[in-house]
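Dropping a structure here in structure tokens format, bear with me for questions.
The other protein chains are all here in position, but one chain of the complex has been omitted.
And now, chain A:
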Amino acid sequence: MNKTRLLRLATDLIVIFLGLFSLASPFFFTQARDIDNQAASFPIMVSLIILLCLMIVIFEAQTSLLDSKMIAFLAVLTAINAGLRFLENAIPGPGGFSPTFFLIILSGYYFGSRIGFLVGAMTLLVSAIITGGIGPWLPGQMITAGWVGQSAILVTFLVNKFAWRGKPVEIILLSGFGGLWGILYGAIMNLWFWPFLGAGAGQTFSHNAGALENLQRYVAYYLATSLVWDIMRAVGNILIISIMTASVLKVFQRFKQRFSFQIQGEPEQ
């Protein structure tokens, strides 16, 4: 493993640890559930730490990945995907359904984890700028969408290992992966304000409860408020990925070759 890859892996592990640990801290720390004491600032502090995590990943990507080709490529892909968010109303689908995830997943699957992460995070940023959706929820949305694209590399690994590329199982795997993230995205996104919405002295998320009991309470809360919505998203992801994947991957294949030109010579100092 070369130095760049090692650095990238270390960065990813640190960011995943910091991000997930911050989001999941109310399961372990009773103090994070005490609204009169700390939990009032909990969503803001978690957003801040996630923002720092995003900065770290983006900074690392800048040093190793973002040349002119990548900037142009990612910018356009992000613009298309941000545009898809506006199609949410045009494409027939129930509430919760979102056509943005499939491009994030396919980018991560075909071009690698870092590009997948950037497409996910940047899509959310650009669409938030356009729609006026900037708020403390944005870093959480960005990093989770980034993780959606980044984790698609797991499917690439499986497909390459078992030589499934071009076979129906490839699309089935990707669709299942999209379905899984449809649910996971909602479950992770709920975490940043979870202790806030139902906390308080000995309340929804009990002070004295252990991690397991709090997890049960969170699941109940999630089932009551988000599951139906997220199921729609999961079904939407499965449908779109199963319909679009073959054609989109062909386009990606064509442009990957075209974008692989190398520049000879050094810039003038």
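Just so it is clear, a residue touches a chain if its C-beta (ideal position, glycine included) is under 8 Å from a C-beta of that chain, and two chains touch if they have at least 3 such contacts; residues count from 1.
Definition applied: contacts and distances are computed from a predicted model.
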{"item": "The complex's invisible chain, by UniProt name, from \"Tungstate transport system substrate-binding protein\", \"Cobalamin-dependent methionine synthase-like protein\", \"Putative ABC transporter permease protein\" or \"NADH-quinone oxidoreductase subunit F\"", "value": "\"Putative ABC transporter permease protein\""}
{"item": "Residue ranges of chain A at the interface with the undisplayed chain", "value": "7, 11, 14, 18, 22, 25, 29, 31-32, 35-38, 40-41, 43-45, 48-49, 52-53, 55-56, 58-60, 62-69, 71-80, 82-83, 86-87, 91-93, 122, 125-126, 129-130, 132-136, 193, 196-204, 216-217, 220-221, 224-225, 239-240, 243-244, 247-248, 251, 255, 258-259, 263, 267-268"}
